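Certain chains of the assembly are absent from this excerpt, and the rest are unmoved.
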């Protein structure tokens, strides 16, 4: 057994049991964004979180240990994603990449938006012309320093 | 002259004149996010917007025509970006890609978040532990339909 | 079991039972284009459509659940397809890509043809010099907007 096996067991159990990520998150006690990423093998769980996940999905006991191991991150099978939903995010990076760079540097100077000290929130935004996906990202600005 | 030449002239003039994107956007009458992307060769300007940009940056008159031509989009020189600031956004797609997919499908069903009917807002978020970059994205949900 | 397993079971059963996609589509109640894509793991089925597909191909009951899960899309093993029939479509994108771009922008302005709000119809076109494949694609035009 390894962490990938645990991820696949979670996905399979979720489909079999008809669970919702939002409900899983509530029981784990974290946001749905972090909880989903964690269950999909991208974050590390505490002992208690792991125990909850094992129970929710009916995983074998040793899965609890694997959920507490830091995973090898990166959730996509190809460098340029083929799935249309995920590709749109890649496209945003491609089209707006230099815009992100210009505006963050204009506001903060040289440095980056952290993808580690980071949180995000994904919501439905009602709109008469068709509802919208609204995503708010917040990452700490980390300045390059001279030395 | 082509659109790339115009983009390079804009970047060069911006450095030479010490302009700010926020000020450019104000004169163009659009958000700083859209305006920056447009000046960097990713969006199409109206005749009036183009005239304003030509004036701001002191571009040659024929540049106005090129700014109204739909550009070949994609602002990055490599499929996986090397610049650390831009890479962090790529990393978010890599780490959270399947999470975006799961949560949007859970909320909306099969479909995508549009990267075309899309807007975004980038702000400084004051924080005693270090200020943060806050980005709000809003894209129309487009459902796959059967036929 | 995952969605790929279900796709492989469908392909295997189709060969074993000598089924036709057109007949499958008729029973599913959708076009042959959508139905084939759905059975090949690219579209999401409703509960009733899934039940029909399970019955047609004699799949195990849990396959019905997987057919209702949004799949990770992208049906090809390599970025540039090796199969000659599929490569010809890639070649059309390569040769006519900039033509599509010029003509759609000339008619509609900046924006794209949606690959989501999309339908297509593939027919035999009788021709004395050799029958032809006729494909009609229809995708909603989605304009880029300023903000």
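Points to keep in mind about this one:
Letters are used for the chains, namely A, B and C, taken in the order the chains are written, and counting of residues starts over at 1 for each.
The rule is simple: a contact is a pair of C-beta atoms (placed from the backbone, for glycine too) under 8 Å apart; a residue touches a chain by one contact, two chains touch by 3 or more.
None of these values were measured; they are calculated from a predicted model.
Identical protein chains form the entire complex, numbering 10 copies in the structure file, with 3 of these shown.
Going forward, only the chains that are shown with their structure count from here on.
Between the two copies, chain A and chain B, the C-alpha superposition involves a rotation of 180 degrees in steps of 5. At the interface between chain B and chain C, over half of the residue numbers involved are used by both copies, so each side presents largely the same positions. The geometric centre of chain A is 29 Å away from that of chain C, both derived from CA atoms. Chain A and chain B have centres, each the mean of its CA atoms, that are 23 Å apart. We define each chain's centre as the mean of its Cα atoms; on that basis chain B and chain C are separated by 31 Å.
Contacts with at least two other chains are made by residues 80, 83-84 of chain A.
Residues 1-2, 62, 65-66, 69, 72-74, 76, 79, 115-116 of chain C are the ones touching chain A in the complex. Across the complex, chain A meets chain B through its residues 20-22, 32-33, 36-37, 40, 42, 73-76, 79-81, 83-86, 88-108, 111-115, 118, 120, 122, 124-125, 127, 129-142. Residues of chain A touching chain C in their complex: 8, 11-12, 15-16, 18, 78, 80, 82-84.
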